[in-house]
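As you look at this complex, bear in mind that one protein chain is not there, while each of the others sits in place.
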Amino acid sequence: MITGRRRDRCVAAAALTLIWTMLWGSVTPLTVVGGLIVSAVVLTVFPLPAVTYAGRIHPIGVLRFAARFAVDMVVASAQVAVLAFRFGTVPRSAVIAVRMRAPSDLGLTLTAEALSLVPGSLIVEVDRERGVLYVHVLGVSSLAEVERFRGEVLALERRIVHAFGSAAERRIVEEATP
Amino acid sequence: MTVTTVVAVIITVLLTAGAALALVRVVRGPTLLDRIIATDVLLAIVMAAIGAEAAFSRDATALPILVVLSILGFIGSVSVARFATRRPPR
Partner (left out) sequence: MIDAIAWFCLITGALLGLSAGVALVRFPDLLSRMHAATKPQVLGLLLVLTGCALRMRDHVGVMALVAVFQMATAPVAAHMVGRAGYRSGRVREDLLVTDELADAPAAPGSR
């Protein structure tokens, strides 16, 4: 467990140093060393809680997720923009509960973040113990569309698990999808 | 009139109209939370304006402002949202 903890801290220090050098806008010995010192101080003064991460990052899954996410964002932004300019109708919406099939903390967080970033869906409430996301969806007018959207959320979860999940989570998700 | 000027005028008009409409919502409310959202949109439009200005002048002076806004802009709405939840629902 100690080694896992140490690995986490090394990753965090590397990420903070990267952010530091990006803020300075140049990679020189001074900025890199300064970044290492600052990240060491930050990690000592504000220690992070241990994150249980059992998964592995799959590059192809990440690429597929990122590409689909970009497409979703553009399409959804256009849809909401069109809805805004369609005068005369009042858009209807729904609050739906979606039960995640592999509710790890990380998967739940990433799914909720991705849903919030896409216009047209919004997280209202999260039930962490049961692994249920309550999503507010804009522009649905029938129960059939609600079901279709539920399927889309589950498909999003599947892509996230395929990108960042552990082998056990991938199995659960694969068994759940026909 | 060069293309650059035309594009600058178009972007200014669009962003100003968006900001004015967001201001309408800030004034009309009706609740605190509506005003927070409208202020968030206003902030996003201001950020877009700063970014557009930097793109036109090819001048990076304003970019640190965007960095600070992007990392601190959410704190105001989070704190006010917490404050608004405390009140018992009517």
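As written, the chain order gives the labels A and B, with residue 1 at the start of each chain.
Keep this in mind: a residue touches a chain if its C-beta (ideal position, glycine included) is under 8 Å from a C-beta of that chain, and two chains touch if they have at least 3 such contacts.
Quick caveat: nothing in here was measured; it's all calculated off a predicted structure.
Visitor: Which displayed chains does the hidden chain touch?
Guide: Hidden chain contacts in the full assembly come out as A, B.
Visitor: With the missing chain put back, which residues of chain A would touch it? List them for me.
Guide: Contacting residues on chain A, toward the hidden partner: 19, 21-23, 25, 73-74, 77, 80-81, 83-85, 87, 90-97, 112-113, 116-127, 130, 132, 134, 136, 138, 140-143, 145-146.
Visitor: Suppose we count only contacts with the excluded chain; which residues of chain B make the list?
Guide: Residues 3, 7, 10-11, 14-15, 17-22, 24-25, 31, 33-34, 36-38, 40-41, 44-45, 47-48, 51-52, 54-56, 58, 60, 63-64, 66-67, 70-71, 73-74, 77-78, 81-82, 84-85, 87, 89-90 of chain B touch the chain that is not shown.
As a working rule, only the chains that are shown with their structure count from here on.
Visitor: Compute the distance, rounded to whole Å, between the mean C-alpha positions of chain A and chain B.
Guide: Distance between chain centres, rounded to whole Å: 24 Å.
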